Structure formats: structure tokens, C-alpha cells
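Heads up, one of the protein chains got dropped from this complex, but the rest are sitting where they should.
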Amino acid sequence: MSEHHIVPLKIYMLIFAALLVGTVITVAIAFVDLGFLNTPVAILIAMVKATLVIWYFMHVKYSPKIVALFAFAGFFWLIIMFSMTMQDYYTRGWHEPLPIPFLEN
Amino acid sequence: MRLKLRAQNLPRRKKLSDAAHSLGRAHHFETAEQQYESATLGMWAFIVQEILFFGGLFGAYVVYRNLYIDAFSAASHQLDISLGAFNTGILIGSSLTMALAVRCAQKGEKNTIIGWLVATIILGFGFLGVKYVEYSHKWHDNLVPGSSFVWEKPGYLDVAGGQVKIFFSLYFVMTGMHALHMVIGVGIMLWLIAKIRRNEINEHYFTPIEISGLYWHFVDIVWIFLFPLLYLIGRHT
Amino acid sequence: MSAVANAVENGHSNGKTYLNETYGIKSWLFTLDHKRIGILYLITLAAFFAAGGVFASLVRIELATPQGDVFEAETYNKLFTMHGVVMIFFFLIPSIPAVLGNFLLPLQLGARDVAFPKLNLISYYLYTAGGVVALTAIIAGGVDTGWTFYTPYSTTYSNSFVALALIGVFINGFSSILTGVNFIVTIHKMRAPGLTWFRLPLFIWAQYATSLIQVLGTPVIAITILLVVFERLFQIGIFNPTLGGDPVLMQHLFWFYSHPAVYIMILPGFGVISEVIACFSRRRIFGYSFVAFSSLAIAILGFLVWGHHMFVAGQSTYAGMVFSFLTFLVAVPSAIKIFNWAFTLYKGSVLLDSPMLYVLGFIGLFTIGGLTGLFLATLGLDVHMHDTYFVVAHFHYVMVGGMVMAFLAGVHFWWPKMTGKMYSETAARVGVFLIFSGFNLTFLPQFVLGYMGMPRRYHTYPEEWQALNVMSTAGASVLGIGFTLTIIYLLWSAIGGKRAEANPFQAKGLEWENAGSPPIAHNFVDIPIVVEEAYAYGKKHDEAQIESPEPAKEEEVV
Partner (left out) sequence: MSDFPLFPEQASTIAWQVDALYGLLLALTLFFIVLVFGLVIVFSLKYRRKSEDEQPEQIHGSIPLELAWTIIPLFMAIGVFTVGADVFFRIERAPADPLEVYVVGKQWMWKAQHESGKREINTLHVPVGQPVRLTLTSEDVLHDFFIPAFRVKKDVIPGRYTTMWFEASKVGEYHLFCAEYCGTQHSYMVGKVYAMEPGDYHDWLLGGPMASESMEESGARQFAQLGCESCHMDNSSGRGPTLVGIYDQTRKLSTGREVVADIDYIRESILHPRAKIVNGYDAIMPVFDGQINEQSLNQIVAYIKSLSESE
């Protein structure tokens, strides 16, 4: 099965280095106040790191597209769960009715 | 009506090398390639369910972090960043050694595979050891959620203890589930080593190593998210 | 390949089938043959169905009188809880995927087995183990939380065996997940040459959609259940309101799975209906691709609507609106299916044998079940109807009127394929009649009761509702007789019935035309090559022979 792509050693080392750098950045930046960006930046760095692992270490780059689709589906469904749940929590404090009830008399 | 034609008389769907044919292929697969692709796709489908499994925990985390950000920040300050960051490094390293093990498997270098697997196991145990130290600190500080949980941290008295307990409940379940996955992963690697020693792995058939690698990398990804979400809340204050 | 094929050919010429290939209890309990695993599931499932049915009968007996004079309140609560837990987790969810799916998937795909036969056997044993744990909880004293296990009652207040039952459900969940993984890979990777996605039988499409939900949804309830167990056993606090935890969050996580789970139950039923209705009207399915994609649409939309279980549960008004709107959208693919099935009959050659009678019953009852679902999706109306008998009637129309009817249609349709025996058609027709009429007598009155305001899970109720409840109980006894009769004549035919022809319904499909009846151990002597679409009814045998076989394209195997 020679068709399996053997990833060059250099790429693995680069990814490893990038992941370590990402860890250092995420710790360092946690001590800087970025205002409302604090959490998004931390999550963004984690997402970049996770993507590197999935793309290279887990060989998605070298696999059939269906594998990438599966990986994407997993995270997409997570987003469904988070967003549909949070839309409840974010709107719970809204005691006022909608400004324009659609069939008001 | 479908025609009954002998499969042998028609071109195969995929090239099928005779070497691969004899090795590790179960009877119900037509080609070794089909078997390899099935196995990796199956592992990915399993990883999708793992994502959603941890996703339930992350969902609860997202809700409570939004509701009780102050308590979460105070509780997060009780965690040791240096241990957490150190463990992140260890786990990333173990992902690298695992990737290298798979690479050697692809090249059929049997002895080096075992070497990299052993390195991965050692790093895995290193992670679990650090985790044990962290857990025992929490136990000592009465921060393990349960009937003995006490929240009396000077400087953090203005946060509600119940909400802190929610954080630590999530912390222990999330990291505990993660650690459990690591223990299972170590077990899988021991099984792989036995398999390699029995000469059941070669450059034509290394599927078990490949899919175990996928699993191990997934465990790494979970930690990549757990570390900033648990350890790094509100550190700038 | 050749060694296996030879063995199979030899076996075949000796009249060997998967049933008599090997003998002995071990050859069944440790079998890797998907067909035998399907039969194992069928037997276990029938046992759980019987247990759940007994619980249901006891519930109906209690409700025949308003005073609550047959059982203690606590016993009654345990009865309806165990009815729900057993029927939902151990009957409805595994039923069609595990029995018919296991048996048919490789046969319809032209494969020798599912992708992971060992995993398949593990799934069966996880199911059995989960069932044993749950039954242990029942025997030890029962569970009284309702099948929804809402906190904080389940974590703090209930004195019954909640944790044990939950662990049973948890284990069973992994059976469902692994089956889903197995089927997804099987459908992607094990299709016979030439069997492209749009040549697949609709049962496969439906199974694929089902498996997606199993893989994407089940893990969420698994972790939720685990959290409830931890909270009950170790006093951790995730949902505990005294700490600031939100019981409504548990409901969100619970329904994130449990609403899509109703599609796990009903979607494979849709697949069965498509197969049977095509065969018994000798027509290809009207609007094949619409029916196929509507399954996927239901599976995906199904994940966006769970909040309609929580309109009055303390969820925000606006979240309720979003969930209600998305729920209405699910009505569209359901309507597409119903009308396409109805039009499959148009200008067909309709034979009203028992599987077809079940199918027609299904279409009627599922239409009622689906439309009453719209009542509950309507925000203003659901406030009144939520947690009343209207809900009970609605989901029984979908689950029993829909899924169980489809399951029975499938079992009757493939019975000769599975056992090689034919049941008595007369007995089967009596069975259909009893089940259909008993079912309607049981659950139609419950719609009325529900709108009048009778809450579900009530041990006693105001006296003015007795007449309707008595009707319901009477219907339940007819329904019970119908199910018992069905189980008896099926068992009878399996043991002493007359031999069935290889293809008694002249059905199309690889499982009927290319595999023996019952099939041999590895399904096919040679892997078939598929050259045409599913449901190629109306073509004569000879015409098909003339068509030149198109060699399968390499890229088709995704």
C-alpha cells in the first residue's frame, strides 16, 4: 500500500513546534487584558492548534474528503448544541415583549 | 433484476496487490484497501461521537461560564497554570511521538515503532502523574466536589461557593473523563506493542496503529481546549 | 476470496443456509454473522417488548378507575417509568436498526457482512448487558422518575434505583452508537460494484440517516446520564439548584438527544415502508430522490427542534419561538414522504397482503401522529397541552402507530427471508385488524382527555374522565390480544410453519434476487454487480438480461 502518503519528518517537527508556541502564546496572552476579546482569543488559539493536529497528525490532509467531512460534522454539531442552548440563556432576561407583536389586534 | 455475474470476471474496484491480499484482511472485505479505508472511516465516526460526548460537558461549561463568570474566574485561579502548561507540552509531545510511530509503521520499521510507542506511553504516564499531583492538591484543599467541599479562600469570599462547586464539578468530570481516555489509550498501545511483537504489523498492514493514533490525537485535542478553558479564566485580573 | 467462495458454494449445494451452517448454542451466541446477530436481537427485543407491554397493561388497568385503587401510587409511578424506559431504550431505539438493519444492510448492499462484525457482536452484548442492568434495577425495586429522569427529582429526591437504571441506559447507549458507526461505514464502504448512492434501496438511505443521529446524538445523553449518576452518587453539583445549577440545562442536554431519538425510532420505519409499498404495488417509489433526501433532512432538522419539549419549562419566550418555527419545518419532509408513498400506489398493482396492510395502517396512523405533532409545536396551544394525555396519545401514534406498525410490516415482509418459513396469512390479517382497531380505541380517547386537561403520569384522576379512560383500557386489551396473537403465530411458523418460496412476494432487491432464502452464511456465492436502480418493478426477467452491464466506476466508492 505504497499509496499512503508518508509525511516528511520536517512537517511533523514544524507542527510540534507550532503547537508548543501556541501553548506559550495562550498562557502569555491570558495575563493581558484584551477586554471582550479575552475568551475569543483563547478559543481561537485552541482552534488553530486543534486544526493543526487534525490536519497533519491525523492525516486529514492526505485522506479522502469524506474524512474531513466527518471531522467537520462533529464540530458543526457541537456548534448546533451550543448555539441552540445559549439562545435560551441569552434571551431569558428579556422580560419586555417584542417591540411589535406581529398580529396585534 | 440485477445480473448475476461472477465478480472475478470483472475488473476489481481497486487495485489489489497480492502481498496485501494475504495479510490481515478479514474475509468479508474484498480488498485490503477497502478494509483500511473502512477502519479509518469507522475510527473517525467514533471520534465524532467522542466529540459530542465531551461536547455535552463543554455545553454545560459554556452555560455556567456565562452565568457565573466571576465564580469561574475565582475557581480557575485555584488551578496551577505551570502544571497545566507543562502537561499541555507533555501531551503535545506524546502526539508527536505517536505520529512518528505511525510514520515508522508506514515504512515498516518495526523496532522503531515500538520505541515511539513506548515513548508515547511514558509521556502518557507523565501526564497522568502530574494530574495525580493536581488532584491530590485539590483534595487537600477540600475543593473536590462532594459532601466535603468547602470554599473559604481568602480574597475570594465575594463569590458564591455553590457556583465554585459547579466549576470544580465540571473540572473533575472533564479532566477525569479525559484522563480515563488516556488510560484506555495507554492500554491500546500496550496491545499494539504485543501485536507488533507477534509480527502482525508490517508496511502493508498497519491499520491498528493508524487508528489508535487517531484516537490518541483526539485525546490531545480535548486537552488543547480544556487547558485554556479551565486554567486560564480571568487571569489578567 | 476463492477459498471462502468455494466453501460457500459447497455449503450451498448441500442446502446449507446461515441457519443450519453450524449448530449449537455457542455458534449463535458467539456468531459474527450479521444475520444471526439480527435474530439474536429479535429474540431479546421481543422479550423486552413483552415486558414493556406487561407494564403498559398494568398502567391501563390502574387507570380504568379514577380512584387509584389497584396499585399504590409508588408502584404505579414505577410501572409507567419502567414501561417508558424499557420501551424507549430497549425496544424502540434498537428495534428496526438492530433487527432488520442488521439482517438486511449487507444483503441489500451486496456485501458479505457489515464492516465490523466483531463490533456488531459487541453492540449486541452491550445492549443485553444494559438491559440486564436495567432489569436488575427493576427487580431490585424499580425506578420512579419517569423515563425522562428530570433533575432534581432523579438526583436528590427519588428513593428508587435511579443510578442503576441510568447505568443500564448508558451501556445500552453505546450499543446504539457502535451500531451507528458500523452501519455508516458499511454503507460507505461495502456497497457492491455498481451500487451507487442513487441505486440504493430507500431502506438504506433511512438507515444512514438513522445512524447519523445515533452517532451524533447518543453521546450527549450518555454524558448527561453520567452527570446525573455522579450527582446522585457523589453529590457533585452540575444541575443542583441549591448551588445555582439549572435543572433546565439538564433538559436541554437530555432533549438534544431525546428528540432526535424519536427520529432514530421512526426513520428506519420510513425505510421499511418504502420497501414494502414498492413491492406490494409493483411500482418504483414515486419521487425516489425526494424520499431519500427527506430522510436526511429530517435527521438534520431533527437536531434543531429539541426545545419544543420545553415551551413551559422555564425556557425563554424567544428560544421557544425559534424552536417552534424549526419544528414546523420538520412537517415539510414528513409531508413529502406521505404523499410520495400515497402516489406510489397510483396506477400500481396493489396487493393487500398483511405486510401491505400494516403499511397502509402506518400511513394512516403516522399521518394522524404527525399532524397532532403540529398541535404541540404550536406555541399557544402547547402551553395548554404540554404534559397532558394529548402528548401521550401523540407520541403513541407516532411510536406505536408509526414505528411498531412499520416494524411489524418489515418483520412480516422479510420473515420468509429470515426464517425460510411462511406464517398464516389469515392469522396475520386478523392480527393487523386487532392491532389497528385496538390501537385507535386505546389512543383516540387520550387526545380528548388531553385537551380536557388530564395530566400524564397521574395515578388518580377526576371522575368525569372515567368513561374515556375505560375506552382506552378496553382498547389496550384488544391491542394486547393483537400483539400476543402476532407473536404466537410468528413463533408457530418459525417452528412448524410451511416452507416459504424463495421470493414469495416477487420482490426486487439484492436480498431477494441474489441471495438464497434463507441466505447462506456469507450471503452471496459471488458478489453481485448492480446495473440498475432499486425497485426495478415492471420489467420482465428477460428484458433485464438484455441490458448491457455497465462496469462500475472507480470513483463511486466514497
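Letters A, B and C mark the chains as written, and numbering starts fresh at 1 in each.
Here is the rule we use: a residue touches a chain if its C-beta (ideal position, glycine included) is under 8 Å from a C-beta of that chain, and two chains touch if they have at least 3 such contacts.
Predicted model only: the values in this text are computed from it and were never measured.
The omitted chain makes contact with just one of the residues C:Ser281, C:Gln446 or C:Ser493: C:Ser281. Note on the undisplayed chain: of the listed residues C:Ala140, C:Leu233, C:Val383 or C:Ile488, the one touching it is C:Val383.
Check C:Asn20, C:Ser349 or C:Thr426 against the missing chain and you find that the one touching it is C:Ser349. One of C:Trp28, C:Trp197, C:Phe433 or C:Tyr458 touches the chain omitted from the figure, and that residue is C:Tyr458. By the touch criterion stated above, the residues of subunit B touching the omitted chain are 68-71, 157-160, 162-163. Of the residues in subunit C, those that touch the hidden partner chain are 68, 73-74, 77, 144-146, 148, 150, 152-153, 156-158, 241-242, 244-248, 281-284, 286-290, 311-314, 317, 320-321, 324-325, 328-329, 331-332, 335-336, 338-340, 342-343, 345-352, 356, 360, 363-364, 367-368, 371-372, 374-375, 377-384, 386-388, 448, 451-453, 455-462, 464, 467-468, 537-540.
Note that only the chains that are shown with their structure count from here on.
In whole angstrom, the spacing between the mean C-alpha positions of subunit A and subunit B is 17. In this assembly, the C-alpha centroid of subunit B lies 33 Å from the C-alpha centroid of subunit C.
Our note on geometry: subunit A versus subunit C, Cα centroid distance of 35 Å, whole angstroms. Taken residue by residue, subunit C touches two or more other chains at 188, 216, 220, 249, 252-253, 256, whereas all remaining positions touch fewer.
Among the residues of subunit A, those in touch with two or more other chains are 64, 66, 73-74, 77, 81, 85, 89.
Looking at the complex, you find that subunit B touches subunit C at residues 1-8, 10-11, 13-14, 26-28, 30, 34, 37-38, 41-42, 45-46, 48-50, 52-57, 59-60, 63-64, 67-68, 145-147, 160, 162-163, 165-166, 169-170, 172-173, 177.
Contact residues on subunit C toward subunit A in their complex (touch as defined above): 188, 216, 220, 248-249, 252-253, 256, 303-304, 306-307, 315-319, 322-323, 558.
Within the complex formed with subunit C, the subunit A residues making contact are 64, 66, 73-74, 77, 80-81, 84-85, 87-89, 91-92, 94.
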